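Complex shown without one protein chain; remaining protein chains in place.
Coming up: chain A.
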Amino acid sequence: MKQKKFSLSNLSQYMVVISIVLVFLVFTILNPTFISAYSLQNLLVEVSPLILLAGGLSFIIFTGGIDLGSGAMVSATCVISGLYVSRFGNWIIPIMVVIGVLLGMLNGVIVTKLKIPSFIVTLCTQNLWAFIALYFCPNGSVAVGMEYRKEITWMTSKIAGIPIIFLFAVVVVILLYIFQQYTPSGRAIFAVGANIRSTRLAGVDTDKAQIMAFVVSGACSSLAGALYAYKQKSAVPTIGDALTLSAIASIALGGTSMAGGRGSVLRTTIGVITITAITSGLNMMGVDPLWKDIIIGVILIVAVYLNSDTKGRDIIVK
């Protein structure tokens, strides 16, 4: 019994590495073009916005909370970026960061000050984001006007074969990692997820830590929305519909505990690459896209099952 738990906990530690190797191996065997330069470049473009979204959302999950509305927030901000890039040009990117901070703060303040569980709060606020998306784009996607295209194509162009959008995501991940590892707020976020009561009694401002997690997540979701607008060259009001699921699955696959306290934004990044590789691999094989969300859902359940075995509870009971 104990032996089994031990091996399972080891498995979840390396799950993300094992799975990414496995995924690339299987798809390359099934379809050798999977690993071609062209499809890898495509993959890097594809993963970038999701890396931001899942990277930011990781911090909420580190606190033991959840944001069910992060996908909807991507839709809203994608729409705003797509429509207003013509007016603000590339300033739209910092503007979206500010908007994301405010939206995240709204979630965080409601969660901490009114003491309402985050899943309830975000279940409700996501409707606000969905409303924004559909209010501005009631008739579906709106393409960015041709005369403004040249302003935004830099994002999807390449330096030394690497898409700039991916480099952009890498820079954000580095910033997130510094926040996670080298700031008091970043560390406090983990402490809150590990045991909020002890953390509070140790004199840590737990409200601030929780709000920071939502703020970081909000900023990242908004940036992800902007990146989608740049990538699709359109305002797409439905872009985020399936993204919450993909983001949470990536985080879980990375080995981050849904109960909070453990994990890393780096692991999430690898999780995102794995999940995206699976979906685009299936795509290349001509699998009906209807299956995509079901497969991601199954991955999420398996990943959470494996993770939960290593939760502190086992250690406490010992």
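Operating definition for what follows: contacts are C-beta pairs under 8 Å (C-beta built on N, C-alpha and C of every residue); 3 or more make two chains touch, one makes a residue touch a chain; residues count from 1.
Assume contacts and distances are computed from a predicted model.
This figure omits one chain of the complex; the name its UniProt record holds, of "Sugar ABC transporter ATP-binding protein", "Protein translocase subunit SecD", "tRNA modification GTPase MnmE" or "Succinate dehydrogenase/fumarate reductase iron-sulfur subunit", is "Sugar ABC transporter ATP-binding protein". In the complete assembly, the contact with the undisplayed chain comes from A:Ala202, out of A:Ile35, A:Ile162, A:Ala202 or A:Val298.
When the omitted chain is restored, the residue from A:Ser36, A:Asn127, A:Thr153 or A:Gln181 that touches it is A:Gln181.
Touch with the hidden chain on the side of chain A covers residues 178, 181-184, 186-188, 190-191, 194-195, 197-207, 261-262, 312, 315-316.
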